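So, subunit A:
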Amino acid sequence: MNQDSLINILSMGDHGVYVWIVIVVLFAILGSTIILLNRKIRQAKQEINEEG
Partner candidate 1 sequence: MKLIEAKNVSYKINDRNILNNISFLINFGELVKISGDNGSGKTTLLKIIIGLTKQSKGELINHNEDKVCFLGHKNNLKNYLSIKENLMIQGLKLNSFNLDLLERFNLRRHIDNSVGTLSFGQQKKLSLMRVINSDKNILILDEPFVGLDQNSKEFLKNFMEAKVKENKTVIFTSHIDFKDDYREIKING
Partner candidate 2 sequence: MDRSILFIETYKLYKRRRAWIGPVLVFLLIIISFPLTLDINSENPPQIYLSFIWISTLLVTMLGTELIFSDDFEDGTLEQYAVNNQLIEIVFYKVLVHWLLIGIPLAFVAFLFILSLDISIRISSIALICLIISNLIFINFFSLGNALSLKKGSILGLLITIPFLIPVLIVLGKMTTSALLGLSLVGHLSLLVGVMFLVASFIPFIISFILRTHLE
Partner candidate 3 sequence: MIKKFFHQFASPKSYFAIANKFGKPVLVFFFLLYLGALVWGLFFTPPDAIQGDSYRIIYMHVPASFMAQILFVVMAITSAVFLIWKLKLAAYVSKSIAPIGAIVTFFALFSGSIWGIPTWGTWWQWDARITSTLILFIMYLGLISLHASFENKDKADKFFSVLVLIGVVNIPIIKKSVDWWSTLHQSASITLTSKPTIDPVMLYPLMFSIVTFIGLIFGLVVLSSQNEILKREKYKSWVKNI
(Lines give C-alpha, C1' and ligand atoms only; values in the text may rest on other atoms or scores of the structure.)
Protein backbone atom coordinates (compact mmCIF):
# COMPACT_ATOMS: atom_id res chain seq x y z
CA MET A 1 0.00 0.00 0.00
CA ASN A 2 1.24 3.42 -0.93
CA GLN A 3 1.37 5.18 2.42
CA ASP A 4 2.00 8.63 1.02
CA SER A 5 -0.92 8.73 -1.38
CA LEU A 6 -3.30 7.38 1.25
CA ILE A 7 -2.29 10.08 3.66
CA ASN A 8 -2.35 12.63 0.87
CA ILE A 9 -5.88 11.85 -0.17
CA LEU A 10 -7.40 11.27 3.22
CA SER A 11 -5.89 14.52 4.42
CA MET A 12 -7.19 16.17 1.29
CA GLY A 13 -3.75 17.52 0.50
CA ASP A 14 -2.67 18.28 -3.06
CA HIS A 15 -6.13 18.73 -4.62
CA GLY A 16 -7.51 15.67 -2.84
CA VAL A 17 -10.49 17.79 -1.86
CA TYR A 18 -11.70 17.81 -5.46
CA VAL A 19 -11.54 14.04 -5.56
CA TRP A 20 -13.60 13.83 -2.41
CA ILE A 21 -16.23 16.22 -3.70
CA VAL A 22 -16.68 14.07 -6.80
CA ILE A 23 -16.83 10.87 -4.73
CA VAL A 24 -19.45 12.28 -2.40
CA VAL A 25 -21.59 13.53 -5.29
CA LEU A 26 -21.29 10.24 -7.17
CA PHE A 27 -22.43 8.17 -4.24
CA ALA A 28 -25.13 10.63 -3.32
CA ILE A 29 -26.52 10.36 -6.85
CA LEU A 30 -26.19 6.59 -7.06
CA GLY A 31 -27.57 6.03 -3.58
CA SER A 32 -30.55 8.30 -3.94
CA THR A 33 -31.43 6.81 -7.35
CA ILE A 34 -31.36 3.29 -5.95
CA ILE A 35 -33.36 4.21 -2.86
CA LEU A 36 -35.92 6.16 -4.88
CA LEU A 37 -36.43 3.38 -7.42
CA ASN A 38 -36.69 0.76 -4.70
CA ARG A 39 -39.31 2.77 -2.88
CA LYS A 40 -41.32 3.34 -6.07
CA ILE A 41 -41.26 -0.35 -6.89
CA ARG A 42 -42.35 -1.28 -3.38
CA GLN A 43 -45.19 1.26 -3.51
CA ALA A 44 -46.37 0.01 -6.89
CA LYS A 45 -46.40 -3.58 -5.66
CA GLN A 46 -48.34 -2.55 -2.57
CA GLU A 47 -50.89 -0.65 -4.65
CA ILE A 48 -51.43 -3.62 -6.95
CA ASN A 49 -51.86 -6.01 -4.04
CA GLU A 50 -54.37 -3.73 -2.34
CA GLU A 51 -56.45 -3.46 -5.51
CA GLY A 52 -56.28 -7.17 -6.20
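Here is the rule we use: a contact is a pair of C-beta atoms (placed from the backbone, for glycine too) under 8 Å apart; a residue touches a chain by one contact, two chains touch by 3 or more; residues count from 1.
The candidate set was assembled so that all candidates are chains of the complex that A comes from, given by their letters.
Computed from a predicted structure; not experimentally measured.
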item: Options 1, 2 or 3: the chain contacting subunit A in this complex; value: 3
item: Interface residues, subunit A side, partner candidate 3 - complex; value: 1-2, 5-6, 8-9, 13-16, 18-19, 21-23, 25-26, 29-30, 33-34, 37-38, 40-41, 44-45, 47-49, 52
